[in-house]
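Worksheet for the structure shown next.
The complex appears here minus one protein chain, its other protein chains still in place.
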Amino acid sequence: MVNPFFKNHGPFKIVELIKILKLSDLKIDNDLEISDIKDLYSSKKGDITFFHSKKYKDLAQKTKASFCITTENLKDDISKNCIPIIVSNVLVSISIITSKFYPDSLLDNFDDKVDLINETKFKHSVKFGKNVLIGSNVSIGKNCSIGHNTIIEKNVSIDDNCSIGSNVVIRNSIIKKNIRILDNCIIGKHGFGFFPNKDKNIRYPHIGAVIIEDNCEIGCSATIDRGSLSNTVIGENTYLDNQVHIAHNVKIGKNSILAGQVGIAGSSILGENVKIGGQAGISGHLKIGNNVEIGGGSGVIKDIPDNSKVMGYPAKNFRDFLKDNR
Amino acid sequence: MVNPFFKNHGPFKIVELIKILKLSDLKIDNDLEISDIKDLYSSKKGDITFFHSKKYKDLAQKTKASFCITTENLKDDISKNCIPIIVSNVLVSISIITSKFYPDSLLDNFDDKVDLINETKFKHSVKFGKNVLIGSNVSIGKNCSIGHNTIIEKNVSIDDNCSIGSNVVIRNSIIKKNIRILDNCIIGKHGFGFFPNKDKNIRYPHIGAVIIEDNCEIGCSATIDRGSLSNTVIGENTYLDNQVHIAHNVKIGKNSILAGQVGIAGSSILGENVKIGGQAGISGHLKIGNNVEIGGGSGVIKDIPDNSKVMGYPAKNFRDFLKDNR
Partner (left out) sequence: MVNPFFKNHGPFKIVELIKILKLSDLKIDNDLEISDIKDLYSSKKGDITFFHSKKYKDLAQKTKASFCITTENLKDDISKNCIPIIVSNVLVSISIITSKFYPDSLLDNFDDKVDLINETKFKHSVKFGKNVLIGSNVSIGKNCSIGHNTIIEKNVSIDDNCSIGSNVVIRNSIIKKNIRILDNCIIGKHGFGFFPNKDKNIRYPHIGAVIIEDNCEIGCSATIDRGSLSNTVIGENTYLDNQVHIAHNVKIGKNSILAGQVGIAGSSILGENVKIGGQAGISGHLKIGNNVEIGGGSGVIKDIPDNSKVMGYPAKNFRDFLKDNR
């Protein structure tokens, strides 16, 4: 997992973390300091991790984390070198701990540290419109242009030969080479991820970025949300039409085409050379193979293997769709 | 019906109203003044009301209005104290009369009375970005922030702890506490309501407001239209994802979740704790119960009772949907 942008506010003493989880019964050695929260695979000694589903059992047995948030049922599958912290809801607890380490990733208040671009170092290197605003930790390559009223908030890297339209807002994003982002796009805001909770939902932090690979085009009024614990990725030479919505953690392979008003729900992974007709939707957490064609208006609610052509709601093999609708 | 914002340009003499309805044959006592136009239930002596469907017969018999716009067929069901005004099309006539009383509610020309926020009383009490504009009759509570280029047009009340993003336009709206409105939202414009008419449609006035209750989140590029003769209401702790469209007069109960690109057509009423998957649509004038789950991509075209789970187009019981699509 890449987290290039959000500042780690740790380390925190383990007792402090246990306190904010309201686990008053838990007795833990006072002095240990925790550096970071990471997943089972990438965490190291001194980190806290989490284990919430049997399918990660193998990873849990090998984790190098010092502590692991988990449940009573799962705790025996954790590495003997890692101390389990038993909670009732693992995801809510992670959310609380991640917010402690990365508080800036929780809310997307407007960036009040921006400057007018002609008061920045980009004054001479970038072609820009009126009223363009630039936040901190922004880099912009050669031969780029940025349209009127566009706001590049903090934590944005734009590589060479990019054209950003007018009225665009970008934050927490890596925009590579030769990319065109058209007017009114919103890129890099936190995903629509939270724990429903009566009277006051619990937000969870989104410490991922949006990564747009070389040669992409992003149509007008598209929204691309950044990931929670991973990144949202648009592959090389992939084109998005107007009013497309890409949710958090989605990955789209290269050479893909998404027509107008398409929506991809959170955490779905699309292969390369995927073609999606207008207004089609893809549910969350699905895997769409390479060279898949999805007809306009389709609703995809299960995985689609490589080289398939599907259409319908729910989407089915294209020939079956035609046959069933003769 | 709450009409907190639009100025009543009345009273008008009844003869004047009859004149603009082009009812030259109608003879009416000249001197009566009409204060307001209201529905059958809330109108009082001195008001004009309307009666266009048999299902409101009971209310018509009890109305306290002095005049009632209605048809030849319906006129005998009106209270004896109320003088019927017979027209060929009740709704078009109401539209004309409402426009007379509330001309400002008909068109949403841009608000040319705004000031830059640093020239207003909010200069010190609100955290704000560049180029923020504030209209007349605006109140903003404690601990609020407003992003760059956002326009708070006239008739907006924002309560404490609200975060408004960048490039947002709000008018004729009541935004309560702890609300987050993300970038590019348009809130409070008139609904898509008019009478189709060859060569030149007849707009009808929208004198309702948008009311957003405590703890809501409104995603990027959402549009929420204000009501015509009632308000559009988003219940407490309800979250809307990106690119959601809420039409005029819609009411959504508390603790609801609407995923990306969902659309709710005019005047539908949703209960509490309703969960709607991405791209689903709900037709107008429907009643969706409490604790209803609507699958992504569904098209709902009839009422849904409490505690149901539906999916499909047209949406049906979720088990039937699965069975029919095996």
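Here the chain labels run A and B in written order, and each chain numbers its own residues starting at 1.
We adopt the following convention: a residue touches a chain if its C-beta (ideal position, glycine included) is under 8 Å from a C-beta of that chain, and two chains touch if they have at least 3 such contacts.
The structure presented is a predicted model; accordingly, all values stated were derived computationally and were not measured.
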Next item on the list: Out of B:S42, B:N131 or B:N291, point to the residue that touches the absent chain in the complete complex.
Entry: B:N131
Checklist line | Chain not shown: contacting residue from A:T120, A:N201 or A:Q243 | finding: A:Q243
Notebook entry, point to check: Looking at B:S145, B:S163 or B:N184, which residue reaches the missing chain?
Noted result: B:N184
Next item on the list: Mind listing the subunit A residues that contact the chain we can't see here?
Entry: 127, 129-131, 145-149, 163-167, 180, 182-184, 215, 217, 219-221, 236-237, 239, 241-243, 254-255, 257, 259-261, 277-279, 295-297, 312-313, 325
Checklist line | Absent chain, residues of subunit B that touch it | finding: 107-110, 112, 114, 116, 131, 133, 149, 151, 167, 169, 184, 186, 189, 192, 194, 196, 198-201, 221, 223, 225, 243, 245, 247, 261, 263, 265, 279, 281, 283, 299, 301, 313-314
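Throughout what follows, only the chains that are shown with their structure count from here on.
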Notebook entry, point to check: Approximately how many whole Å separate the CA-defined centres of subunit A and subunit B?
Noted result: 35
